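Once you've had a glance at the structure underneath, I'll fire off some questions.
Heads up, one of the protein chains got dropped from this complex, but the rest are sitting where they should.
Here is subunit A:
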Amino acid sequence: MLSRLSRRSPFNTSIFRSFATARERDEFRLQEYSQKYLGYRKAVFTEKLEIIDSSKAEAVPIYRVTDGLGNFIDSSQDPKFGKEMSVKIYETMTQLNIMDRILYDSQRQGRISFYMTNFGEEGNHVGSAAALKNSDLVYGQYREVGVLMWRGFPLEQFMHQCYGNSMDIGKGKQMPVHYGSKEHNFVTISSPLTTQLPQAVGSAYAFKRQPNNDRVVCVYFGDGAASEGDAHAAFNFAATLDCPIIFFCRNNGYAISTPTSEQYAGDGIAGKGPGYGLHTIRVDGNDLFAVYNATQEARRVALTNKPVLIEAMTYRLGHHSTSDDSTAYRLDFKKVQTWGDKDHPIERFKTYLVEKNWWDDEKEKAWQKEVRKRVLKAFGDAEKTKLAHFHELFEGVYDQVPELLKRQRDELDNHLKEYGEHYPLDRCLRK
């Protein structure tokens, strides 16, 4: 009967009327709405006039595994890391923390031009990275150094990048902390926010088309970055094009000075997920076990070409960057301290290690000392390493240096022959 109807002109209402009861019409339309408009969600009519008040809806719950002291609440959720894995997790988080302190201070001393710390967010980096496969492609924002460190990016390379010297695999092109590594499946960081999100979806789609795909893409971003138009594009593309991707939002309460209360008015970032048709979970970002479990499950789901959004709740303990003084807007300095005291991801995880007798004060001391030594050594070496020859500035604009740029390069060479004394040629390697 539906097919007969559809063959008739939709304007021929009298015929329509003769063939359909009110109920049949409802059913027809509900089926159409459901299948074609609403992604097979069950559609219903209501006669109750009610505008949904989003503030009345319950917030997406925060999945956690351990309590604030680091003790398991439901032992079935214990991912049961062995000793080796646990120690590696702890060592990565602490190494990151120590590197951050040293590089932060070095910027203060004017030795590197810029830096951004990861303080307070170590747990969500390492927890998620440990649940991914190292072959999964990662797109970062900038404050996800723990992911790259977990994958074994060498300390030396972090420092070379911060100096932009001739050993920097990024070739001195970008500001400090814009790391990238093909070997570690970590796409080079770009400063313009959120641009990585739709790109990550494209990569995920490319993965999906490969036979027997066993890779997902995990893309990281902040609570602020989630406001850009690119975030909307990415969520919508991933869901409509069924991409194997994990959207990992680090909600740390701030985008520079802007608190989340001025960034969005809904139920955080997770609240947006269902609206886009994304599988969604909100997780305690300072609970490494919870982040690990959530990411592992998200990865399983994503591999079935269902994109997943994870919102990790955390707190930015440090300033936004070395260009920022957060005391100008986080007036309640005590609150910052409270966060550090009451919920530090490294301390929470340490409870576990100590309880298992896999770690103690002596190990802690020795480890801290060793890392400090290694970081300082790598830092000193990077500082001493010269910049690449200045011709590098013309490389990589295109795959080949075009004639136009060759002429400009010659122009610069000729200029430097006469005026070289006014340029920092001694900081660069010779040809």
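Just so it is clear, contacts are C-beta pairs under 8 Å (C-beta built on N, C-alpha and C of every residue); 3 or more make two chains touch, one makes a residue touch a chain; residues count from 1.
Everything below uses one rule, namely that contacts and distances are computed from a predicted model.
The protein name that UniProt records for the chain not on display, among "E2 ubiquitin-conjugating enzyme", "2-oxoisovalerate dehydrogenase subunit beta, mitochondrial", "Cytoplasmic tRNA 2-thiolation protein 2" or "Dynactin subunit 5", is "2-oxoisovalerate dehydrogenase subunit beta, mitochondrial".
Annotation: of A:77, A:190, A:236 or A:296, A:190 touches the absent chain (contact as defined above).
Looking at subunit A, the residues touching the absent chain are 94, 97, 100-101, 104-105, 107-108, 110, 113-114, 117, 119-120, 163-165, 172-175, 178, 190-193, 224-225, 227-230, 255-258, 262-264, 317-319, 322-329, 333, 336-337, 340-341, 344, 346-347, 350, 368, 387, 390, 392-394, 397, 404-405, 408, 412, 415, 418-419, 422-424.
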